[in-house]
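Here's the structure, in structure tokens; my notes come after.
The other protein chains are all here in position, but one chain of the complex has been omitted.
By letter and in written order, the chains are A and B; residue numbering begins at 1 in each of them.
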Amino acid sequence: MIEVRNLTHIYSEGLPHESVALDDVSFTIADGNFVGIIGHTGSGKSTLLQHLNGLLKPSSGTIVIDGTDITDSHTKMLDIRKKVGLVFQYPEYQLFEETVAKDVAFGPGNLGLPQEEIDARVRRSIELVGLDYEAVKDVSPFELSGGQKRRVAIAGVLAMEPEVLVLDEPTAGLNPKAHYDILDMVQEIHEREKNITIFVSHNMNDIARMSDQVLVIDKGRLAMDGTPQEVFAREEELKAMGLALPDAAEIVSQLRKKGMELPAGCLSVEEAADAIAAALK
Amino acid sequence: MEFVRVEDLVFEYMKTDEGGAPVATRAIDGVSFCVEKGSFTAVIGQNGSGKSTLAKNLNGLLVPTEGKVWIDGLDTTQPENIWNVRQRVAMVFQNPDNQIVSAIVEDDVAFGPENLGIDPAEIRKRVDAALEGVEMGDYKDKAPHLLSGGQKQRIAIAGAIAMQPECIVFDEPTAMLDPRGRSEVLKIALNLNRKGMTVIFITHFMEEAACADHVIVMDGGKLRMEGTPREIFAREEELKALNLDVPAAVQLASQLRARGVDLPDSILTAEELVDALTQPAPAEAAEEVSS
Partner (left out) sequence: MIRDITLGQFYPGNSVIHKLDPRVKILATLLYIVALFVVKDFAGFIAPLVLLEAVIIMSKVPRKYIWRGLRPVLIIIAFTLAINLFMVRGEIIWQLGVLHITREGVRTAAFMGIRLVLLIIGSSMLTLTTRPIGLTDGIEALLSPFKKIGLPAHELAMMMTIALRFIPTLLEETDKIIKAQQARGADFESGNLFRRAKALVPILVPLFISAFRIAQDLAMAMEARCYGGNVKRTRMNAMKFARRDLIAAILFCAFLAIVVAQRVLG
């Protein structure tokens, strides 16, 4: 379980150009939840993610993960990294080793694990991201395709076997097929590991389809926290923040405005099709 | 009138194999098409389909290995044509950061016209007009690295406009942007097209391709489909086989048809779908379904 309490982060505190990036943010994430975070560029999402694994320290507030306060200065950095794995945007840009296996081994190596354990984790995480271990282990990561590079980078974080996996826009810059492939992979890992998975996305269809819980961040504040149905029911508020509805929900909303009687909470194309077909009968 | 003519274009680049020996790899394999002056053409295709290589062949950044590319009647394989081609066809690239040359916005916009040897007073006018055109006039003294991705991309577009080209090729300009940046860039491209600019827009967002007059689908270096967005997105299965997608409204319409709702084939956008579902008297539509 993750408990974030009154988290506030102020950049350049005390200086004339100080700015409040996070303002009194509190929420709870239950074990095994798949959480989607939405908000504008500059809303404070990235700052929030970096707090979750200790890269940034809050100006005030606490983050407790499974009973461990990671904002406590006595908590060891490596223990936090073991708990929370953070996959940055365009993670393939951090690859640096000569071979895929060596690169994936970087994280577990930093944890100071015995060699056999590292090797086992490398194999396991490369397979988790859907790559053929034997085929790729000795290949230079720079010779892989864009989508494969991204998988290797994600494997590098999975190899640390975090209890919580956080992904910042994992599909940025990918074409439709690669986009779905990566999301399916994330979903599959989530189902297999039963861990908390948190992902940031601008794609409302993905947020609606994949999340159990949605957090909406706006101007450094937590604006909404609820199920996709609850969050996307607040259409006016979302639009005022410059955020959109999932495509199908938008069409349903327009139809409702034109007087068609449709139930609330249709988020996917299938749900919308069922509801519209039923309404027309 | 046609502005771009691509004839049996083949493009190969050299790659080294495991032994270090050079091997020719075919990125584009026998592609032919035309682009009308003043049209808006979208090019879609998955990563590695050759769409970006195609874009760079349209202004002589790359020249055909075989076949020809004609821009406004100029053959790009003729070295003496290259600067005329590049002045006529400007380009906006994917990464907003890596195409801005100068540390001050307006100096960057001036870079193209300066290279063309234009008179300073005229450059000044063009730069101001171009920045106004992308609604970035207030940012002319700013440093590009302080701007958002969408704003940087608008600066890059202003830099292209200032060269007064007849055509702008956008090479996945929205791939790295957030939704707001994406809609800004698309809006500007559509506006430019409305004022007569020929636009070639490479993208992997199907909703953006749906705004075009004409869509080209690339896969494996070959041109697989060509037509209006309505024609192309009606072929949902074929697109999916090419690892592509259709806009949400098209998906929803086809699922509704599968559930027995009578809808015209031509639905492309959310507005059209909503209109089609609400315009005929609801009673009548309901009758059709139940009968």
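Brief remarks follow.
By our rule, a contact is a pair of C-beta atoms (placed from the backbone, for glycine too) under 8 Å apart; a residue touches a chain by one contact, two chains touch by 3 or more.
Since we're looking at a predicted model, the values are computed, not measured.
The hidden chain, counted over the whole complex, makes contact with A, B. Touching the missing chain, out of B:91, B:157, B:210 or B:223, is residue B:91. Along chain A, the points of touch with the absent chain fall at residues 11-12, 16-17, 50, 53, 55, 77-78, 81, 85-86, 88, 91, 93-96, 106-107, 110-111, 142, 156-157, 160.
Within the entire complex, the positions of chain B that touch the omitted partner chain are 56, 59, 61, 82-83, 86-87, 90-91, 93, 95, 97-104, 106-107, 110-120, 123-124, 127, 141-146, 156, 159-160, 163.
Basically, only the chains that are shown with their structure count from here on.
Residue ranges of chain B in contact with chain A, taken from their complex: 45-48, 148-149, 175-176, 178-181, 204, 206, 243-245, 247-249, 251-252, 255-256, 258-261, 270-271, 273-274, 277-278, 282, 285-286, 289-290.
Contacts from chain A toward chain B in the complex involve residues 40-42, 145-147, 172-178, 202, 205, 242, 244, 247-248, 250-251, 254-255, 258-260, 269-270, 272-274, 276-277, 280-281.
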